[in-house]
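One protein chain is absent from this view; the other protein chains keep their places.
So, subunit A:
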Amino acid sequence: MSKVNASAVREAIAAITAPEKKRNFVETIELQIGLKNYDPQRDKRFSGTIKLPHVPRPNLSVCVLGDAFHCDQAKAAGMEFQSVDDLKKLNKNKKLIKKLAKKYDAFLASEALIKQIPRLLGPGLHKVGKFPTPVSHAESLTDKANEIRATIKFQLKKVLCLGVAVGHVEMTEDQLIANILLSVNFLVSLLKKNWQNVKSLYLKSTMGKPYRLY
């Protein structure tokens, strides 16, 4: 982070993770980027995903839509799963599909199965942004699920501020720094004018106040 003061980051993290009010949930830590010299009406879209080194949202529930091989693997790993037959039983019933879509935060689907998803489920997972990520037999289901948990979406819309989840209050300082460093460098590299497009950087927990990094 060429322009960000390392000690400012550590101070912010320390303040944010210092036990204050006890919450009954683990607060997410968000990086807020204020942009300048960028016009959302004219400039190219700023949208995509970043995979962070440390999982910022460990509680993301993932369901495997698996072929026989992956269903066995999921069972052994203690992961939730649905087989082709389970999906066929839904009979393309919209209410049941909606229920399935609501039950989990994300889906993995065996490569062999993913081409059948439109026929089995219709567009039921599209609108909620949960169309499955393909997984091959060579890949580990738990690794792939963690990959999904470590991937965050970002998109700048009309306002010149972007919020990106970079961690949670129970992560270590080193983990948070790694995530913040990667996020900042990656997002800045996407901007046409790089640091000239960045007005400010703040770090904040869900319920806490923002701390300025830049």
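Note that contacts are C-beta pairs under 8 Å (C-beta built on N, C-alpha and C of every residue); 3 or more make two chains touch, one makes a residue touch a chain; residues count from 1.
One rule holds in what follows: contacts and distances are computed from a predicted model.
> For the chain omitted from this view, which of "WD40 repeat-like protein", "MICOS complex subunit", "Protein Dr1 homolog isoform X1" or "Calcium and integrin binding family member 3" is its UniProt protein name?
"WD40 repeat-like protein"
> Please identify which residue in A:P56, A:G124, A:G167 or A:G208 touches the non-displayed chain.
A:G124
> Of the listed residues A:V9, A:L100 or A:I114, which contacts the missing chain in the full complex?
Once the missing chain is taken into account, the touching residue is A:I114.
> Where the complex has a chain not shown, which of A:K36, A:H137 or A:K192 is the residue touching it?
Reading the full complex, the residue touching the unseen chain is A:K192.
> In the complete complex, the non-displayed chain touches which residues of subunit A?
41-49, 92, 94, 114-115, 117-118, 122-124, 126-129, 131-134, 151, 153, 155, 157, 190, 192
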